[in-house]
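Sending over a structure as structure tokens; questions will come in a sec.
The complex appears here minus one protein chain, its other protein chains still in place.
To keep things simple, chains are lettered A, B and C as they appear, and every chain counts its residues starting from 1.
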Amino acid sequence: MIAILKHGTTQAQTEHLIAWLRNMDLDVHMSQGQEVTILGLVGDTSRVDMELLGSLDIVDSVKRVSEPFKQANRKFHPCDTVVEAGGARIGGGHFGVIAGPCSVESEEQIIEVATAVKAAGATILRGGAFKPRTSPYAFQGMKDKGIELLMKAKKATGLPVITEIMNIRALDLFEDVDIIQVGARNMQNYDLLQELGKTNKPIMLKRGLANTLQELLMSAEYIMSEGNENVILCERGIRSFETYTRNTLDLSAVPVLHELTHLPVVVDPSHGTGKAKLVPPMAAAAVAAGADGIMIEVHNNPSCALCDGAQSLTPAQFSDLSLTIQKIREAVR
Amino acid sequence: MIAILKHGTTQAQTEHLIAWLRNMDLDVHMSQGQEVTILGLVGDTSRVDMELLGSLDIVDSVKRVSEPFKQANRKFHPCDTVVEAGGARIGGGHFGVIAGPCSVESEEQIIEVATAVKAAGATILRGGAFKPRTSPYAFQGMKDKGIELLMKAKKATGLPVITEIMNIRALDLFEDVDIIQVGARNMQNYDLLQELGKTNKPIMLKRGLANTLQELLMSAEYIMSEGNENVILCERGIRSFETYTRNTLDLSAVPVLHELTHLPVVVDPSHGTGKAKLVPPMAAAAVAAGADGIMIEVHNNPSCALCDGAQSLTPAQFSDLSLTIQKIREAVR
Amino acid sequence: MIAILKHGTTQAQTEHLIAWLRNMDLDVHMSQGQEVTILGLVGDTSRVDMELLGSLDIVDSVKRVSEPFKQANRKFHPCDTVVEAGGARIGGGHFGVIAGPCSVESEEQIIEVATAVKAAGATILRGGAFKPRTSPYAFQGMKDKGIELLMKAKKATGLPVITEIMNIRALDLFEDVDIIQVGARNMQNYDLLQELGKTNKPIMLKRGLANTLQELLMSAEYIMSEGNENVILCERGIRSFETYTRNTLDLSAVPVLHELTHLPVVVDPSHGTGKAKLVPPMAAAAVAAGADGIMIEVHNNPSCALCDGAQSLTPAQFSDLSLTIQKIREAVR
Partner (left out) sequence: MIAILKHGTTQAQTEHLIAWLRNMDLDVHMSQGQEVTILGLVGDTSRVDMELLGSLDIVDSVKRVSEPFKQANRKFHPCDTVVEAGGARIGGGHFGVIAGPCSVESEEQIIEVATAVKAAGATILRGGAFKPRTSPYAFQGMKDKGIELLMKAKKATGLPVITEIMNIRALDLFEDVDIIQVGARNMQNYDLLQELGKTNKPIMLKRGLANTLQELLMSAEYIMSEGNENVILCERGIRSFETYTRNTLDLSAVPVLHELTHLPVVVDPSHGTGKAKLVPPMAAAAVAAGADGIMIEVHNNPSCALCDGAQSLTPAQFSDLSLTIQKIREAVR
């Protein structure tokens, strides 16, 4: 870590600061230039509060030379992490195809969709039981009953399942869930992350709507620092000024995260765009960018023309997409 | 609520949709124009999933005519809500001056700052015990010990106190806290909001970094719909592309929220700007815009020149600011 | 166009508004619902000032049913536009590979790079002569001399060339340029767009840093409404809060624009990411998303290790990328 001191800082002030830093068990190397004085800090700088240091009157700016995340850092763990969940693998060349309905609605529905997506190439079944909704008056999911139905679909198809947790108190219900999802709104719910870090379940951590990639990695670090290294990262769109799409899918997250971390990176084009028509091209793009998996909403209900426009694909559309993805995977291999 | 159907929608599709909507206990009035068909939906539309409806193939767009929040809505509650907390009042002409250190660090510190800010005009003491930090390796606050020390400062000065909760499991510790703060990162932690809605404590809800004002009101609605109407809203800066300030303080939130809701609106220029120099002008601006209170970080530690640059004001600077604020309140009255 | 009137609007106000609208040669159909009154406006609504209409006291909101762009609209021109420029074609199944250095620096440089990119599969040569720079003190390009050198490279290789215009006064210099580029900063320089609309040159219009896709199409409309239909759109990254990449490349622009317009869509991952390492995966993703072309910065200068890190690829890297792109084009065909 490097601290650049302002022009005009007195020697007394500089010494005061150096003493304060040494007090934190850091080695401090001073380099006095014409315009500025630079302090190089060596030691465990992950504990240094960059914002506080940078806000001091005499400090122009602070710059990390080493990233603030350790366990998620590719530098200390060059090989790709492969996350295994109920027989499926994601990362390190293993591609995860996660598909299923937005919400679990009935036993018939979830089993029908699960069967269809399995036939079309899905390796993991998704389905929401606890649903975070902007409005307290909207449908909040089938909750524990929804998880029970997911388990039936798992049994019926053999697909491992992923579903979202919103409250650590509900953890017992997730015993047979294969991957626990942390939604975008809870990406910085640190207490939840730490509790999940004490389990050994694979966790899929979705990027928050206005969170940088570094913040996503710091949240992964919250889980990993408690002992759970089975973390999958998920890009699902950020908030921008553009209104045509629900969110702005930031696909550069894929190669950037692959550079910074060994954790697998999945892309969710269904939430990332909010429009079914955009899901196949953006899923294809995600694969071309190097994603380790995709997460796609698929509904059944062929009798109900009403649902065609949602962000969910039909099983037939999903099946076509699966084929395209396979071809692109071969093209970029 | 109004749904605009796409050109080319067949009569059968329209009838199918109308049947589906009537099934949700809504009255549907159809108006067929040359270019479009419009459905007017009457009834309890707060339960209608706008996103789902809008995503249907035959629907061009959906528009709410009435806002999706009820209890926070000024239309149904024209008078300003006045929140009372330990003798202090905020809203309806009562101005709250919340001040104190970023974190509680020691008994001496918190009592010293509390005494100083009280002398300078503060009506409520702030101080962080549980600190949400981007990094799991950074100082996370003194936790329960911090709350104990806050209680000592409350006893010593008579000031009511506000401090942040991060996990509903810690609620018991907040028994003597006067206002519970929900931080920006937890603005959409709906389980936490609902649990706080079951208490009768005043809650200060901070706007998330990338949340619209309507989403802030929907989160307030999560608390209020459980029975707790003592909600204070807080603007603390949003995330934008500008890098000079830590966040972009969106002061138009003040008059907009006053139009939409009866709840009091407080502004936090310390987090909103991240720089001590910018706190006094932006606090003054907040008051001129009509804020019901401000929340200011103040530190003691006059012997430590190091801290001068932080986003915290010294007690002397805070005292000056208090006087300016009073003058502006008179000017805009 | 639809105008939704507010609850409580009097009949006199409504009639006043209808008279005003009819005065603009619009047919107005009123539909009075329980909660709201809706006016359907039929006629040439592209001339209606939506913002003014929407800002009237009695108007809740205004909604376009038909898009405000006509000539760029796919509805009125269902087939893809193919832009031809000096033998190269872009759009309608023709893929454009635009490559070359950021700036023209010398005759030797531009001819060397042009020869290299042609060998590696480029169909069009890029090279900046007039450079928009944030600072007036930075290198502003070789200007007219730069265009002369581009012409030499064109002659030497047979590649058509694209270069940026910043001032309509310089138009004469662009006589032999095959495609004129309008940069992101000038996307809403309407006077420049209109003047270029009076030429018959192909124009590549780059999306502004904070412009919506609809605004991009409205700027294309400025060119097309003057008679020039040879417009290529270019996504080159938008401004967001993420700081790791220079811009946030919004690849969903590709399928969205293909839905809304018949104009070809090119992606520039060099400016869109700002990092050479990210160019190949994001170029691949752009092709998978359906782009009609890509625009890539390539430098020569193999002796100068200093340049390796820029957003430019080496000819060898570009050659590899060309092969990958071909494979992906086959995969998504």
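Quick note on the criterion: contacts are C-beta pairs under 8 Å (C-beta built on N, C-alpha and C of every residue); 3 or more make two chains touch, one makes a residue touch a chain.
Predicted model only: the values in this text are computed from it and were never measured.
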Hidden-chain contact residue, picked from the options A:Val65, A:Ala119 or A:Ala316:
A:Val65
In the complete assembly, which of B:Thr248, B:Asn301 or B:Thr314 touches the absent chain?
B:Thr248
If the missing chain were put back, which residues of chain B would it touch?
210, 212-214, 238, 240-245, 248-252, 254-256, 259, 272-273, 277-278, 281-282, 284-290, 324, 327-328, 330-332
Interface with the unshown chain - residue positions in chain A:
2, 4, 7, 29, 31, 33-36, 38, 40, 42, 60-61, 63, 65-66, 210, 239-241, 243
Touch residues of chain C, complete complex, unshown partner
13, 16-17, 20, 46-47, 49, 51-52, 55-59, 68, 132-139, 166-167, 169, 185-186, 188-191, 194, 208-210, 215, 218, 221-222, 225, 239, 246, 274-276, 305-311
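Simple rule for what comes next: only the chains that are shown with their structure count from here on.
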Quick one: report the Å distance separating chain A from chain B, using the average Cα coordinate of each chain.
26
Averaged-CA centre spacing for the pair chain C and chain A, given as whole angstrom:
31
Averaging only over C-alpha atoms, locate the centres of chain B and chain C and give their separation in whole Å.
39
Mark out which residues of chain B touch at least two other chains, giving numbers and ranges.
210, 239
